[in-house]
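Missing here: one protein chain of the complex. Every other protein chain is in place.
The first chain written gets the first letter, and so on, giving A, B and C; residue counts start at 1 in each chain.
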Amino acid sequence: MSTVPTEELDAFRARAREWLAAVGPPEVPLDLDARFAVLRRWQRTLFDAGWLGLSWSKEAGGQALTHAHQLVFVEELVRARAPQPIGLIGLEVVGPSIDRYGTDEQRRDLLPRMLSGADIWCQGFSEPEAGSDLASLRTRAVLHGDHYVVTGQKIWTSWAHEAQWCALLVRTDPSVRKQAGISYLLVDMSSPGITTRPIRQMTGDREFCEVFLDDVRVPRSNLLGRENEGWAITSHTLGSERSGATLRRRVELEVALEDALGQLRSGGIDDDRVRAAVGRSHIAMRVLDAQTRRTTDRLAADTGPTPVDSVDKLVLNEAEQTVLAEIAGLLGPLRAVPGARPLGLRSDRWAHEHLYSRAASIYGGSAQVQRTIVAERLLGLPRG
Amino acid sequence: MSTVPTEELDAFRARAREWLAAVGPPEVPLDLDARFAVLRRWQRTLFDAGWLGLSWSKEAGGQALTHAHQLVFVEELVRARAPQPIGLIGLEVVGPSIDRYGTDEQRRDLLPRMLSGADIWCQGFSEPEAGSDLASLRTRAVLHGDHYVVTGQKIWTSWAHEAQWCALLVRTDPSVRKQAGISYLLVDMSSPGITTRPIRQMTGDREFCEVFLDDVRVPRSNLLGRENEGWAITSHTLGSERSGATLRRRVELEVALEDALGQLRSGGIDDDRVRAAVGRSHIAMRVLDAQTRRTTDRLAADTGPTPVDSVDKLVLNEAEQTVLAEIAGLLGPLRAVPGARPLGLRSDRWAHEHLYSRAASIYGGSAQVQRTIVAERLLGLPRG
Amino acid sequence: MADHDEYGAAVDDYLGRSYAERRHELLERGGWDPALASEFADLGWYSLAVPEEQGGLGVPLAALGPVFLQYGRHLVRGPMLEHSALPALVPGLAPATGARPPALVDPGVTDLWADDLGTITRRGPRLDGTVEAVRFAAQADRLVVVAGAAVCLVDPATRGVSIEPLAGADPGVEFARVEFDDVEAGTVLQDEDMVVRLRSWARLLLACELSGLARGSVERTVEHVARREQFGRPIGSFQAVKHLVADMHTRSTALENLCLAALGDADTAPPTELDLLACTAKAHASDVAVRVCEDAIQLHGGMGFTTESDVSWFYRRALALRGWYGDPTELQVRLGATLLDRIEEHA
Partner (left out) sequence: MADHDEYGAAVDDYLGRSYAERRHELLERGGWDPALASEFADLGWYSLAVPEEQGGLGVPLAALGPVFLQYGRHLVRGPMLEHSALPALVPGLAPATGARPPALVDPGVTDLWADDLGTITRRGPRLDGTVEAVRFAAQADRLVVVAGAAVCLVDPATRGVSIEPLAGADPGVEFARVEFDDVEAGTVLQDEDMVVRLRSWARLLLACELSGLARGSVERTVEHVARREQFGRPIGSFQAVKHLVADMHTRSTALENLCLAALGDADTAPPTELDLLACTAKAHASDVAVRVCEDAIQLHGGMGFTTESDVSWFYRRALALRGWYGDPTELQVRLGATLLDRIEEHA
């Protein structure tokens, strides 16, 4: 990242900011279907203007710039209070793995459509009985001729009910150690035998689904990488997901805190308790900011997944939960009244963001799993 | 306890209060030797006036009253800002076990001298390698004729360097499961082969010692209960220690908080932060008070040790550490200056009490051990 | 309190038998359901603490504590506080004859957010002002209005009263905005102690309800971690999980004991002491319930984050009740102020 001259990045940032101001980000509807449609159009708009796949190769439909450009654009998008494109799972999680491990054909056929939003991707990793212990997954794929036949169940699959494609982890060899028998399939969601069921979260959102697979036929050519070697790709995928998500989440939180400060200023409150809450939020943000400078360095150096990622994840959890608990704590009794503006704060927004923050220590590897990784792999404590 | 009429207890309390006011509690010197001497004289004063061994039998030198009387007197002692008698380990920990498990001869020979302070007792339970895992203790006692010969090392033995007697846990049968081979010996501290070394704590206090035992001869008649059955007595001893200590500590904390409030009032501070700290301390005190009402009920019903004791211990830890951290938090930068009176608070006193509170979650079974007991024995979670 | 446990036990028994399976469906529909309110009225739950001369059972208010603990533990929705406590506390307020509850129109729900909540002013028998959030005002057939040191009874149909239902985020409660424009109060009770009693009993019973929410969360979590397997064994056999659950249980138990002790002392306490007891219980209950519920969700993993799990409902209710009649921090400040202003009472 240090290879990109600062002036170039500054100019790129200025262009992005100017474009975003000119185009005017869309309003995001509450209704789930309407939201999906708006955000898909937004992805197309971004794609057409050349803002997606910034670090991807030209063949993949990208711009052949750097990670640094990508990070700058993410920052500007968030700062402009613009929504993310709908196909984020594809853009940040699955795409980089296909780009790295895919065949030329897979890259050529799948990646440009992923970028443009023509294909929306989802991610079929977790299962009801395989959460923290992902490698114990039980969805089976058996090769019959040139097709895998897949049966099983996935959960926490965002937008599965709207997606065209799914990155699916399956067990192709049940006879070996659990990580060893896993393969990574690219599955057309219109295949017969797939049904989805949205799950409602306590935030009211419903973008997560259960996915049921019943004798689903997947062409052998849709295997990513080699059979039974899907776990390495999974680690790569989860690594991309984590660093990308951490960096984006940092900016989102920074913007959230700015918004909250603006609302509190308009509320005109004069109370040490409010000041202390703002102070604590600011400290938590600066801690996260300092930590993500290290993440950025690692991304630029392309070190790949390391146990240090778990430290990042724990720091992010704590910052996210601190900032949003502090802000939501200022809603007082009017937290229960979404239309209220206690101390100037929008009750509905902060109650929602606060609830959402509780998931931070669960998804993408629970805090418990991260602590074990830090203790054993980073500090060398004996395995229990 | 419900059997003692309230009027009787009230009258007893009035008498105690009157006597304490009349006799005037002694000043406690900082110097350790001087302190020991003063507190031993104080024990004699209390004994002569009939305030010790309130619930013990007449034969043991006691007053044959009830636990309720004992609790009332402990409360009044603390409220009068009077020190505890020096022989507390004997009075609250070892004495009740000798009274319950001892021979007539042991009771008659040892208990009255314990009460009067003629004999000071210490407790040799923990070892350097047997802390939380007390039952792994390795101090060996081998029977030769009518004497046990004891060799080993103990630690955290309060006042060992001043004590006449020690309640010593030893391993008499190394061939069986670890709890099964433990015996409980009553050891004359003047026996050849015993040396002690005081350990300085971070509070500056030095009442804890290491005790080294090198071929120490202990008459067989000094075995408490039966050989290899010392673990049950240990549980009884630790149970008495815990409930007694919890109830006394509650009153001490209540008095400490009153003193802090008095000092803050004299400081005349007008700040919400100080108010909130006082509010949090008050809440913690009320939680502890409510919890110890249950402890008192169990003591009165003489239910014996239960896993619920671990809940009490965790609640006490948290209350103690909360109250003293909140008060000490109000010392600010002047915590480092013992002679200062920040916001009216005595810096030296509260810094000392705060440091001492950190031991609450370590001694008498660490918080980690208590949590495991609660999870496994009370909530029935599977053993790891 | 031991002699009052019978009411809690009876309520627990009924709810276990006939509320558990309807719980989610009812909660999904919001806080108000006339059929459910009638059902509870028929069971006599609302009249427990109502004086005998008004047709109630006349048990002490403290007896409602264990009952509210069960309401929390079973995630009962509806105007339980309004139906059970107001007729017991306000002379002249007859118990409900149908499902509709009285509502408590009180700007004194909070200190820090007082400007956001509104005010009521009284000149003689006339009332003016607004309270931005009142529980169950749109369903109420009587309004109990706190105006300064007076408690006024107002028929919601009186001219000048406007009540506007609001969207709410407490799954067990409906909210409305209440505005008075030169409204004639039916009855005016000048009684500062009654204002303290109203607010204190609201705090005490909400503390019990929060304590029940915490207890329910602990119970679900113990069941979950004993059953749920990862890495080839129940997650409840992992020591870090055990210790978290042990802390949840300890905090929840200590909170229950605090609530029961406060109730035991409350019936006979003078107003200042009653206020201290109630603020203490409510402050601690709010903190503990929210924290315990957060740990419960953490240990339930993704499923705890969905509306299909009870723990998500416990959590949302705890968050909504946390700030009602004092969020923990403002109550801590208030307690500290009271204690520091006191003349030292001990020798």
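Note that contacts are C-beta pairs under 8 Å (C-beta built on N, C-alpha and C of every residue); 3 or more make two chains touch, one makes a residue touch a chain.
Bear in mind the structure is a predicted one, so any value in this text is a computation, not a measurement.
Within the entire complex, contacts from the absent chain reach the displayed chains A, B, C.
Set against the missing chain, the residues A:R13, A:R44 or A:R79 yield one that touches it, A:R79. The hidden chain makes contact, of the residues B:P25, B:P307, B:G329 or B:P382, with B:G329.
For the options A:D33, A:D173 or A:E258, the residue in contact with the chain missing from this view is A:E258. If you put the missing chain back, the residues of chain C touching it would be 238-240, 242-243. Mapped onto chain A, the footprint of the missing chain covers residues 79, 258, 261-262, 264-265, 269, 272, 274-280, 282-283, 286-287, 289-291, 293-294, 311, 314-315, 368, 370-372, 374-376, 378-384.
Interface residues of chain B facing the missing partner chain: 126, 129-133, 136, 155-156, 199-202, 208, 271, 273, 329, 331-343, 347-348, 351, 355, 358-359, 361-363, 366-368, 371, 384.
The rule we apply is simple: only the chains that are shown with their structure count from here on.
Farthest from chain A in terms of Cα centroid separation is B. Each chain gets a centre from the mean of its Cα atoms; for chain A and chain B, those two points are 54 Å apart.
Centre-to-centre, using mean CA coordinates, chain A is 39 Å away from chain C.
Chain C has residues 238-239, 241, 329, 333 in contact with two or more other chains. Shown for chain A are the residues in touch with two or more other chains, namely 273, 384.
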